[in-house]
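Shown here: the complex without one of its protein chains, the others still in place.
Chain IDs A, B and C follow the sequence of writing; residue 1 opens each chain.
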Amino acid sequence: MMKWVLFVPELFYVSMALVFFLFSLRKKVEQKLLYNTAVILGAVGLVVTVAFARQHGMLFFDAYRVDLFSQVFKVFLALGTFWVIFACSELRGVNPRQHSEFFMLISICTLGMMMLVSSAELLTIYISIELSSYALYLLVPMRRISGDLYVETGIKYFMIGVTASAFMIFGISFIFGVTKSTYVADIARVLPTVISEPAAIIGLILALCGFFFKQALFPFHSWAPDVYQGAANQVTTYIATASKMAAAAMVIRFVGFSGGESSLLVQLLITLSIVSMTFGNLVAIIQKDLKRLLAYSSIAHAGYMLIGILCLSERGFSSAVYYAMAYLVMNFAVFLVIIMVAEDGRNLQIKELAGLHKRSPILALTLMLGLFGLAGIPPTVGFTGKFLVFAAALEKGYLLLVIIGMINATISLYYYLIVIKAAYLLEPVNPYPPVRVDGRARAMSMVLIVAMVYLGLFPDRFVALTEAAARSLP
Amino acid sequence: MASIFLQDPILPAVALGTGLPFLAMALILIFTRHNPRLSSRISIGAISVAVVSAVYLLVKLHAATAPIQYQTAWLLSDTLTVPFGYLLDPLSLTMLMIVACISFLVQIYSLGYMAGDPGFSRYYAFQSLFAWAMMNMVIAPSMLQLFIFWELVGLASYLLIGFYYEKWSASQAGKKAFVMTRVGDVGFFLGIILLTLGFGNLGIIDINEAARSGSMSSLLITVSGLLIFCGVIGKSAQFPLLTWLPDAMEGPTPVSALLHSATMVAAGVYMFSRIFPFFAASPDAMAFALFIGTVTMLLASTMAMVTYDLKQVWAYSTVSQLGFMVMALAAGGYFAGVFHLTTHAGFKALLFLCSGIFIHHYHTNDMRVIGKSGGRRLVIPIACMTVGALALSGLFPFSGFFSKEAILGVLAGHPNKIWLAAGLLGALMTAYYSFRLIFFILFPAGGIEEKAGHAHHEDIHGHEAHEGDHGFTFWLMVIPVMILAGITLVLGFFQSSFEHFLVGAGVDAHAGEGGHGAGHYVLLVAAVSMALLGILGAWIEFGRKGAAQQGFLSKFPRVWELFARRWFMDDFFRRSLDRFVYGGLTSIFTRNDRRVIDGGIDGLCFFTIAGGRLFSFLQSGMLQYNLLVMIGAVGVIILYFLI
Amino acid sequence: MMTSMEMAQFPILTAILMSTIVGMLVILFIPGDRTKLIKQVSLSFAGLGLILCLWLYYAYDVQKGGLQFVERYLWVESLGIYYFNAVDGINLPMLLLTSIVLFTGVWTMWDLELRVKEFFALTYLLVAGVYGVFMSMDLFWIFVWYDVSLFPMYPLIAIWGGTRKEYGAMKLTLYLLAGSALILPGILYLWAQGGGQTFDLFELQAMGFSPLVQKVAFIMLYLGFGILAAAWPFHTWSPVGHVAAPTAVSMIHAGVLMKLGAYGILRLGMTLCPEGLAYWADLMALLATIGIVYGAFVGLAQTDLKYVIGYSSVSHMGMVGLGLSTMTVNGINGAVFQMFAHGVMTALFFSAVGYIYDRTHTKMIPDLGGLSKTMPVASSFFIVAAFAGIGVPCMASFWAELLVFISAVKTYPVRGIFALLGLVVSALFMLRVVQKTFYGEKNERWAHIPDVPLFLATPRIILVGVIIFFGLFPKLMLDVIQSAVVPFVSSL
Partner (left out) sequence: MNELSTYLIVAAILFSMGLLGLLQRRNLIGMLISIELMLNGASLNFMAFNRFLAPEPAVGQIVTLFIMGLAAAEAAIGLSIILALFRRMHSINVERAQQLRG
């Protein structure tokens, strides 16, 4: 029974979902109460996750693996969830009657992702992915704006998502057939010996599709721009931060399992990474909608993250973990600004940021640091993440890949600068109302600013942590 | 410190004499810009100290047997040392003396000439800058120091030529002077670099010693010698870089007297004589120099024969005399060259300062106007000017006679007599154009017009009211002139002692100097008769009563134009500058910069953005199209890995 | 190596660095409307930096040479990143230059009215990066500070700039950061080839890389840093950016930031990849020579004062490149000296133009003319800078050019002679600008403009003073430089 201790964070989110389920049964819920409950529960969830971060062991007939790696990601997930909930005070973008469902689905989704990062068995992986995906399928169309955008988004996300999952399960079936096991550890042992069989290759590629879909790598990206644009700001934030964590963790774990010097896999990943970076950055240049722009940038970032992963080395995995963390912080900073500026939950055009430096200096600063971070400019955390990733890649000798990555970073700087220009240089054409920034948001911005700079300049302890996490991978 | 001063008073004397002007310049520019009186006093004070120290050094060292050298490292880099110090030998002492004295006289003169000018302080600051740079150049112990101050002298020249910067032609002339001398200086610099690389030491004594003892390869001497001679061409306005000097007359007249006749332009000749043994070791370089000097002398003389501008005449004459000096040196006449340099400094400064008085008085440079306005009434200046002109023409007993004789003697000693013929022809033309000018002023064609031009009437009247009693400023200008005239009168008689001082203690005299004897008298007669012939010609055409004052050249308008337009040299420069620099390389490079390089970068950015637009078609709104893209990509990947 | 590194008692280098970072933070906490206070605070922090740098310069033991005032702490263990600051003869002049330019630059911006607080905060951030690059001896930090010094350029130009400011800002920022897209791989490549143990410059140097690695790494570092050093043909950002930038930013940018590029080539490229240098030196010399001549020629055709200065910078930075490529003591001495001299000179140029532009609101040469009549002092600053630019002796840049030319003619005779001929063109082009802008009849259009007041003239006077001081006493600087260059060259 002692083993259940390992499962406490997940259990907590189950009960959290339950609480909101109960809320949703009531006809009318005091919004303030709901929000406060959510924040408190989110905070407790974060504390619980952190408290159980040092656990390790196996559960459920070894289908569930709790190690430092998974726990670190669970902390990221809990953190991301907490932040998103924290930023939901108004939640104007969602129908008020659905707020309790909203929080419930977020809890469930987090639960699914937490399970995903710990899964060590194909069926568990599949179920966890589906669990989190179903919650997101419902979260995405949950929006209250004029127009039909949100249903369109919902249907597209759903269709592409289930297609990807069908691909994945079809691929998994082949892997199962070839390796005669569903345990990832066994598969990893057997797979290299049979990698030349077509069934194994098809299986592996198709199975990876599911993860790449989650990570929004090219060519599984096509949901990302639409979803980012169509979903409510908070939901987009959640997808862009927490959901990305889980996907990254899964790819790392899965690729890590396949282990060894599988040049075939590496070639595939290099190709995907280059194409993702280039595609994401190029298309982002011409975007006008800030969230859509960030969607394309997320495609590019998935590519950068993949560079760390495809090194298939400890340093590579740890750098990818660090990058994921960096991405979480930076992206959240940017989305926080979007949520705060678009108070009524509308979509934000880049030009609507005009004069932000006067309307709210602190948000403007947060935005600038976040965007510079995304562009990989020191002394922000984004730079350190890129630095680690590229260092890992060069240790493997992928010089050209790194140069392409850096050129891409330069291209990306262009559109980030356009956003910064809007915030700092443009004078608003028609006077936008001043942005209300309450103490909460101010504190949040401060924390993010400090975090971005601190993680950028003093990465030592966090690098050590991610390395330990990478070491705990089997 | 004090003990050093007592033991060796030379160092502080040099330091004081050559350093104070710099201090003066700094003081004037920083503090006393708005106080012209004080500025001029500071400057003149500094130059007086320089004169005193120059005299002191000359007196103290005139009997010294060996050159006195002192140097500290200004800069040490790797094996290269840039020394800063002095090398005192008869040559540098002489030149120091010339520079200090003439600077002093000119600065006194300028008190009158420049009085009331808004840029009075600035003028004295630049004068001090010049004095500092020139004196340090003169005493330089190494070619590198010489080059450094050589450049600084050029800077002072630029600033002083363009002193009236609001006048477009003045600033243009300054620019022209700087750039043209820069062309020569690049050669000079390259020559120095070659010497550094090939020989490793730039000490003047070392170079001369090495060249004399033959320890330097003759190829190196010739190549670097020719390159260094480029510096002479630029600085001393030799052919083909001679046209900047006449233009430089845009500067105030005292400046022309000091820089552009007596001292600065002589720097080239001075440098030539400084490393004379080095040049002498290369017959090729010497021959080249002789040729250049001759061409310069003749060309400049022809130009002087047709201009009506007072200062232009003396400017051409300066060029021509510089060419004459170069000829002397190149023909091996070390003493003759230096001696002519000395005497020329005296009488040419005299000529310019006299002209300055006229120009100051009549506000015009045109000799005909001056003559008609009654130039001869300024008795002292016209007398002094005549003295100068006589000296220039080489007539006894003026200083020019002696030095010119010496040079002709040297040329006579040269195996190829064509140089002597050229020298004599030059003497003829010199006398002609000098006295053409004198006669224009003395005997204006229609007599003196009592009515001055309307425009100048009141102006002149005002001046006459002011200077009718020969006011203080007038005397400030006249006294230096008289001093110089006196020097011109007597200097020639010190020829032998000067020769003893210079050659006996310094560098050996080379062949040709001993051209005395039977041939000497023939030469003497020839030279003097040439000068007299020239004066006679001028008298016939300009001096005698009823002379047409046209000159025989006006009968050949083509030739006149050729001479007046400086043998089309300026047109040539202008056109090549326009065609090759502005129209050619500049426009090609600029277009390349804008279109190719910058356009390339912009194009790259444009294509990147266009790429974004292109790729965005992949993301169409149609769901199934997106799915197709995705599935197609998976198919491609699978196919790639299966095959 | 380590024995000569003594831990200094007082971390003066960190103090210099902090003078900017703390300065920035302090400025950020002053309310934005108290502009006077902000300016005073910025000037005093810049003054503090200047004093510290002067003291550092004074306290550096030239006889001993080598690295001094070493501060070295492990920063990130797993990658081998050290917080490693030290000075030697090469970066010491650069630090001094930075502090001088910052001090005078802040002072010249005294008239600034628009968004004062942000301007000075960003400027300080930029300079923090510059100081950081110059004092760091760890590749990671060099790169971090390098980028820190670049990205504030964007808002600085785009907000406070002039002609085509947004275009210029974007072009400059992207172009320069594209350069760092080559530098970072270069650095990491060397690190990885060195076993992935350390980013310490000297430990890496001691490892010695294979010739192939050196060739690859050097060209990356050269191109990357060369962009910032305005090496031909990667120079076009320089005129465009300078034209757009406000005065102080131009001063810092042209005066100091461009030196980062050359410094990077010297400190990283040449130190770590001597064989790579030997392999690419030919190309480097060629590009540098083209830059020298080309910059002067293109400068001849410009009508915008800042364009003129921009192209003169291209020409002068070519001199630095030429000096470096000779791989001789004289050449590198000259290059480093030129970096210093050119920094002060361009700062003077831009501050002079800055005043003129502030008052006349134009920097087009045809619109100006005759300015010397109305503002003789302000004009004289420009003219002095122009003299420095054409290599008049007794100004700091003359010595640098002297050394560079001597070594260049020796190593690359033909290119050296071409570069020498560039001197004529540069004289022509500078004097042409001086003549057209300042000489000529008094321009009634500007007749009402007052000459520069003493307070605003002071920073410019300081710059003139520095140029002439080191022109008269070049030994004071060259001895310092040489103390580092001689061992450096012998290690090549």
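General observations
We adopt the following convention: contacts are C-beta pairs under 8 Å (C-beta built on N, C-alpha and C of every residue); 3 or more make two chains touch, one makes a residue touch a chain.
It should be emphasised that the depicted structure is a prediction, and the values quoted were computed from it without experimental measurement.
Partner chains of the missing chain, restricted to those shown and counted over the full complex, are A, B.
The residue from A:127, A:194, A:348 or A:426 that touches the chain not shown here is A:127. Shown as candidates are A:3, A:180 or A:471; the residue that touches the absent chain is A:180. Residue B:621 is the one among B:116, B:446 or B:621 that touches the chain not shown. When the whole complex is considered, the residue among A:42, A:154 or A:219 that touches the unshown chain is A:154. Here one chain is not drawn; of A:5, A:47 or A:166, the residue touching it is A:166. Annotation for chain A: contacts to the undisplayed chain at residues 122-123, 126-127, 130, 134, 137-138, 141, 147-149, 151-156, 158-159, 162-163, 166-167, 169-170, 172-174, 176-177, 180, 182, 225-226, 229-230, 283, 286-287, 292. In the full complex, chain B touches the hidden chain at residues 616, 619-624, 627-628, 631.
One rule holds for everything that comes next: only the chains that are shown with their structure count from here on.
If you sketch which chains touch which, every chain touches every other chain without exception.
The greatest centre-to-centre distance from chain A, using averaged C-alpha positions, is reached by B. Central chain by Cα centroid: C, whose mean Cα position is closest to the mean of all protein Cα atoms.
Between chain A and chain B the centroid-to-centroid distance comes to 77 Å (mean Cα coordinates, whole Å).
Centre-to-centre separation between chain A and chain C, using Cα means, comes to 42 Å. Among the residues of chain A, those touching two or more other chains are numbered 414. Residues of chain C in contact with at least two other chains: 174. Residue ranges of chain C in contact with chain B, taken from their complex: 171, 174-175, 233, 235-237, 240, 294, 297-298, 300-301, 328-330, 333-334, 370, 372-373, 387, 390-394, 398-399, 402-403, 405-406, 409-410, 416-417, 420-421, 423-425, 427-428, 431-432, 435, 438-442, 474-475, 478-479, 482, 486.
Contact residues on chain A toward chain B in their complex (touch as defined above): 155-156, 159-160, 163-164, 167, 198, 201-202, 205-206, 209, 218-220, 222-223, 225, 264, 268, 271, 279, 281-286, 411, 414. Interface residues of chain B facing chain A in the complex, by the touch rule stated above, are 605, 608-609, 611-613, 615-616, 618-619, 623, 626-627, 629-634, 637-638, 641-642.
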